[in-house]
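All protein chains but one are shown in place.
The letters A and B name the chains in turn, as written, and every chain counts its residues from 1.
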Amino acid sequence: MAAPRDVTSLKQLVLGRKDVQDLSDNEAELPPDLMTVNMGPSHPAMHGTVRIVLTVDGERIVKGDVQPGYLHRCFEKESEYATYTQVFPYTDRLNYVSPMINNVGWAMAVEKLMGLTQLPKRIEYIRTIVSEMSRITDHLTCVGASAMELGAFTAFLYFLKAREWLYELLEKVSGARLTHSYVRVGGVAKDLPENFNADLTYWSRACSTTTRFSATAWPASAR
Amino acid sequence: MGVELTTTRLEDAAKWAKQSLVERASNWGRKFSLFSYPFVTACCGMEFMSVAGPKYDLARFGAEFPRFSPRQSDLLMVVGTVTEKQGPALKRVFDQMAEPKWVIAFGVCASTGGFYQNYSAMPGCDQVIPVDVYIPGCPPRPEQVLDALIMLMDRIQTGRGHSQLRTKREQLIAEAQQADE
Partner (left out) sequence: MSQKVLDALKQHHASAIELTESAHGDEIAWVKRDQLVQVATWLKNDPAMLFDAPVFCTCIDRLDWRPVGVPPSQAWNESKPRFEVCYQLRSQKHRHRVRLKVAVPEQDARCPSLAGIWPAFDWQERETFDMYGIRFDGHPDLRRIYLYEEFVGYPLRKDYPKEKRQPLVRRDDLPINPIKAEK
């Protein structure tokens, strides 16, 4: 079953197939045109908003034109009208899944420009600890959402449960669950709350138990 | 025409909201089985996930099931900042929904633009679509969201959502026209 000449050259050019013999019988029969599909700005799998104009061959993506900009909130322009401390809320919303890290990044940039290199050790420790907590919430969200996209909804719920504990801890530290604005240039806004050490030890162990349990439950839930 | 239905205040509900038993029952069914379309754009999406999560459970209100097609949903939750570029997409999604439909503006960015006053962030999604309940907060606490959901359910029950009023208005206008003839 020979496919027409122009289609073969299209496939050679675009898909990298060398020869008509490479095509299985199914593929030789099916319509060979590439399809353009729009994964529009509002799409459930995006968890956010981006537009991808896909050119697909069956399920295989041949070309993808990613069009971002649907969440362009003009941080740079707004920062021009704000003081250094007023930029911290904007940095929270850059990577809103792990806001502390962005705060620390901005603080470190300003300190570098100011020449403020020697910070108290306690500040460095506090910043690292809250950044790591934020990073863990980030991973919980991302891995959980990826699992949900594959069908493992239960794992997502377990990860969200673990994330809630960390959010509560971060709320004790900074006052807000998600957009903390906790870090300041040269330090942090306020000291850690009392009993933080015991709380963090307990809840991080709870998080790891929950994620380990849900990981063993994963094969069962991802059916 | 003499049919003024411009308000959603509870006090004015007595003027026109003589609900029949069927209407009451259908509104009860609607409010406890909301299929939401979470139009998630930004940080409020994290709190939306928390609301749908195990601690602040959305399932106990019957609204847990996100329908990822506007054709199949009746509650549009605009979660996060809407930019000018996103405007036509939002309008299209809203237009594709079938009546009755309700809109929640989740978060202060979707309500009024939040602290983004610039050339790209739309000052609230109500520039493009009519909104029933606004939830302030950046991001709002899940308890606030649940409070707003209960408020919306109140509206649905008494028939005061924008789309319900619109349908009612059209119905009453049609009846008045018939009565004239």
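In this section, a contact is a pair of C-beta atoms (placed from the backbone, for glycine too) under 8 Å apart; a residue touches a chain by one contact, two chains touch by 3 or more.
Quick caveat, the model's predicted, so the values are computed rather than measured.
Colleague: Return the single residue from A:Lys112, A:Lys190 or A:Arg212 that touches the missing chain.
Modeller: Reading the full complex, the residue touching the unseen chain is A:Lys112.
Colleague: Using the document's definition of touch, tell me which of B:Ala63, B:Met122 or B:Ile135 contacts the absent chain.
Modeller: Of these options, the touching residue for the absent chain is B:Met122.
Colleague: Looking at B:Lys85, B:Lys101, B:Arg141 or B:Arg160, which makes contact with the chain not pictured?
Modeller: In the full complex, the listed residue that touches the missing chain is B:Lys85.
Colleague: List the chain A residues touching the unshown chain?
Modeller: Chain A touches the chain not shown through residues 67-69, 72, 74, 76-78, 80-81, 112-113, 115.
Colleague: Against the chain that's been left off, what residues of chain B make contact? List them.
Modeller: 84-85, 87-88, 91, 117-120, 122, 126-130
Everything that follows uses one rule, which is that only the chains that are shown with their structure count from here on.
Colleague: How big is the gap, in whole Å, between where the Cα atoms of chain A centre and where those of chain B centre?
Modeller: 28
Colleague: Spell out the part of chain A that touches chain B in their complex, as residue ranges.
Modeller: The contact residues of chain A facing chain B are 40-44, 47-49, 69-74, 77-78, 89, 92-93, 96-97, 141, 145, 157, 160-161, 163-164, 167, 177-179.
Colleague: Spell out the residues on chain B that touch chain A in their complex, using ranges where they run on.
Modeller: Residue positions touching the partner: 39-43, 45-47, 49-50, 53-55, 66, 68, 80-81, 83, 85-86, 89-90, 93, 115-116, 118-121, 138-139, 141.
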